[in-house]
Every structure is written in structure tokens, then in C-alpha cells.
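Starting off with a structure, shown below.
A protein chain is absent from this complex, but the other protein chains hold their places.
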Amino acid sequence: MMTRIAPFSRLTLALALCAIPLAPALAHTGSGVQEGVLSGFLHPLLGPDHLVAMVAVGLWGAQLGNPAIWVLPITFPLVMAVGGLLGISGIDIPFVEPLIAISGIALGMMVALNVRPPLWAAAILVGVFAVFHGYAHGQELPEAADAVAYAVGFVVATGMLHLLGILIGVLVRWEAGAAAVRACGAAIGCVGFYFLLGAVGIIA
Amino acid sequence: MMRFLPRMRWLGALGALLLVLCGLAQAARAHEATMAVLTLREIAPGRFIGQWTMPPTDPTLQPIFPPHCRWEAPELICGERGLVGRLSFMGLGSKQSVATIRVLPHDGPMEAYTVSAAKPFATAARNPGTDLVVWRELAETYVNLGIDHILRGIDHLLFVLGLIWLVRGGWKLVKTITAFTVGHSLSLAAATFGWVGVPERPLNAAIALSIVFVGVEIVKLQRGEEGLTARYPWTVAFAFGLLHGLGFASALTSLGIPQATLPIALLFFNVGVEIGQLMFVMVVLALLWAHRQAQALLPRWGAAIPAYVIGSVASFWFLTRI
Partner (left out) sequence: MRRAARLLALAAALALTPGVAEAHLVDTRLGDFYSGALHPLTDLQQVLPWIALAVLAAFQGAARARWVVLAFPLALLAGAMAEMVLQLPTEAPILGLVLVAAMGLAVAAAARLPLPALIALAVVAGLLHGAQNAATMGPATDRLLFISGMIASGYAVVTLGIGAAIAFLRGGTWRPIALRAGGSWVAAVGIMVLGLQMMTRAAAG
């Protein structure tokens, strides 16, 4: 019976770890499916710049409404996979971290200012972020003991962050909610700016 | 083949029932010359001194104690949890087929745990009293044994499958399964306490016959005849539950449970059996639901195939067990 309870306590642990997102990424690429899924799951949650940018993607999708709200969750993982392939292959892409931070700022601004570009323009902006996000994770993949489990973990975490963004984004139906969503966007932009300063070495 | 079986079935079932009523004593445990006995005397709570009162013929024979115990011959330290958990021997084989651990607690009667090649471990337990840790340990051990037993017992599962097939679902199924549960709980208790005893072979044959019976009933139902089970589902389920419970009991008694914990062990074992049975029923009902959703149902000409398969497999078991 105890074996059934264990995953829940692990999840509690995982959630507890999420509460301190500024902690360094735990490099526990342990053996086994469970560890693989867990470490993959935690990876995007422990990088706050990734985390906020992903929530921003969901928020923006909800703000843009049809068809962005459903094009986004289906195409994002695939574009991310392309970035992941680049990361696995070891191709050196410079300025990954600053670019992720910049895309966080850009996405946050879009949400905050309620910008409504044509779908293709939005797709390109989100796509750039997806590629770099996938690239950063793809670099980790060869080190994972169980690559499939690790990939499943981080893909699920990514999807859940989108979902979170979309769920918050549902608030745009109400006037006050729309304002709250825009405020979230502004906050995300600020977080992105903070990490940009960190990435280029202006602040430690 | 199925047409002749109903008559045979009644003969066999009657015979088995007679045996149950007679309450034949269980076969005496066979004694073997190559016995080894290790006696553990409790000198302080959770501390034992071990001594071979009957040394093993094979000197490599070593006792295996639960993980929380530390065995540094001749001393065994189990801490405040005491000596509870799985006892076993390493090196049990052709030279040494049976070994016994005798425990002399400082406040209680002696307990003996016998391990053989056929029964590779025994479970040490003490009356839990108010000690929650011991309760949890007992629950974990016996609930798992119960789940294990029902999920391995393909004959019990086939019977339950037949019941589900016959009764289809809804409240009637809940009542039928409950009746089966009550029936096997009663006879499990009766047999574990030694009030009734049945030799294993005729019992197994009778269990096989009960499955043949269900198979026949399904075929009858599909032909539009109203069989016994269709009319009195829960009575039939209760009666056969009594029979299957005796089968569970033989699994439980073969573990050699000390008298002090027998009622508790029985309770948890039964809970385990019910959990396993419920899991099985849920999976079967979920699959039936999925089949309806996908409209993946058997064509009319093949509708009787499962019943015939169940019946034939069970008839084969009956013939091999008789």
C-alpha cells in the first residue's frame, strides 16, 4: 500500500520545491522512470525566466482568443521539439539565456499592452521563444538516465504552465479580469527584464 | 460436452458439500528427519539470544530476520518494534528442507515458526495491543497477501467474471458480489479457526465445478432460458462464496500464523481479498463500458464463445483435480 502513497509525497515535495523557484536547478538525473519524469517535470519550473515566459504564452493565447488559443497548445510542443533537436545535437547557439529573457519581456509587453498582431506575427514571436526554450532543455537531455521519461516530464510541465496561463487568461471575459491579466503581463515583463540584466552580467 | 456436464456437476458439488459438513480434519503435517531448530530467548525487550537446539545438518544454513532486526549470532536486536515481520532461512534446500524458529518472549507463550522449501517464509507477529506500528505492519502484510492471493487465483476471478456476465450490472450486481463476499468471508473464517476442514483436492475440484456451473448458466441465459442464477443471483453467489472461501483459507493457513494474531490476520487478509476482487470487478466493468463506447461487441454468432471458453477451461481443471 505504501508504494501507492510514495508518488504523492514526491509530488508534494515537487510542489514544495516549486515554491522556491530561485533555487538552483537540481541536477538529479536519477535512474528510473519516476526520477526521470520528476527531474524533467521540475526543470522548467525551476528556471523562473522560462516559467514566466511560458505562462505569458498561455495568457497571450487566451487574450488573442480564437484561433490562437487552440493553435498555440498544439504547435508549441512541436516547435519546441525542433529547438530540442538543436540542443541535443550540441550546435552552439550564442546568447540563449539573454534571448529567452528578451522573449519573456516581449511576451509580457504584448500581454500588458493587449497587442493584437496577425496570427503569423504572434506565431513567430512565440516560435522563437519555443525554439530557445526547447534548446535549453535539449542540452540536458543526453545527461538524463531515462531520456523518454525526462522528456515526458518537461513536456508535461510545459503544457501545464500553458494551461495555467490559459486559465488565468479566461479572466479577460470580465473587465476587471482583463486588467488583471494585463497586470500579470507587466509583471512577467519585469521578471524577464531582471533576468536579462542577470544574463548579460549587469547584476549578479 | 456441455450438455452432459450439468448432471456431473451436481454429483461433484454434492460430494464436496458432504465433505465440508463432515469437517474432516486437516492432514497432519509431515515430519522430516532433517529438522533444524533455532531457539530465541528474549532477554530484554527486543533483544534475543539465539541457540540451535537442533543444529542444522547443513552448516551454511542461516536465518533471515526482518530488516529492522540486527542478527549478530548469537544475539538478535530488534529494537522496540520487537520481532515482527518475515522470517526465512537462507540455504534451505535438498540437504535441509525444514527449519523452525522458536521464540520465547519474556512475557508470553512460546511461538514456533516453521519454514520449508514449499513454504519459504513465516510471518512473526505478536498481539498488537495498542501498538499502532505493529497494527500497520500486520495490515500491510496480510492485506497484500490477500490481494496477491485473489489476483493469482484465476479460478476465483473466472467465477467473478461469470457472475458479472450473468448479472450484467447495476444494483443487482452489487448485491450479487456482496453476497459472494459475505459467503466467502464466513467460510474463510470458519476454516481458518478450524471449525471446518476440507481436503484440498476435492475442494479445488468443487471450485472448478462452480465455474462450469456459471458457464452453463450463461449459455442458458443466452438461449433465453432462465437459469438458477438469473432467478436467485445472490443466493447462488452466497452458496458458491462459501465454497470459494474454503479455498482462500487453505492459502492463509499454509502461512502458519501464530494463534495470537490469527483473528487480526484473518481480518486483514479478507480485506485484501475484497480489495483485489473490487479491483478486478472495476477493471472488467470499465472494459465492458469501453467496449460499448467503441461498439466493439461480439457478433451474434460469437456471443456464446466466452461462456464456452470459461466452461471448457473449468471442466478441464475439474478433470485434472479430481
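Residue numbering begins at 1 within each chain, and the chains themselves are lettered A and B in the order written.
To be clear about the criterion, a contact is a pair of C-beta atoms (placed from the backbone, for glycine too) under 8 Å apart; a residue touches a chain by one contact, two chains touch by 3 or more.
Not measured: the values here are computed from a predicted model.
Chemist: Would you mind spotting which of B:Arg136, B:Arg152 or B:Arg168 touches the chain that isn't drawn?
Modeler: Result: among the candidates, B:Arg152 touches the missing chain.
Chemist: Give the residue, chosen from B:Ala44, B:Leu132 or B:Ala296, that touches the chain omitted from the document.
Modeler: Hidden-chain contact among the options goes to B:Ala296.
Chemist: So which of A:Leu46, A:Ala62 or A:Met80 would be touching the chain we can't see?
Modeler: With A:Leu46, A:Ala62 or A:Met80 as choices, the missing chain is touched by A:Met80.
Chemist: Touching the hidden chain in the full complex, which residues of chain A are there? Just list them.
Modeler: 3-4, 6-8, 10-11, 32-34, 37-38, 41, 70, 73-78, 80-82, 84-85, 88-90, 134, 138, 141-142, 146-149, 151-153, 155-156, 159-160, 163, 167
Chemist: Contacts of chain B with the missing chain: which residues?
Modeler: 144, 148, 151-152, 283, 286-287, 289-296
Operating definition for what follows: only the chains that are shown with their structure count from here on.
Chemist: Once you find the CA centre of chain A and the CA centre of chain B, what distance in Å lies between them?
Modeler: Spacing between the chain centres: roughly 51 Å.
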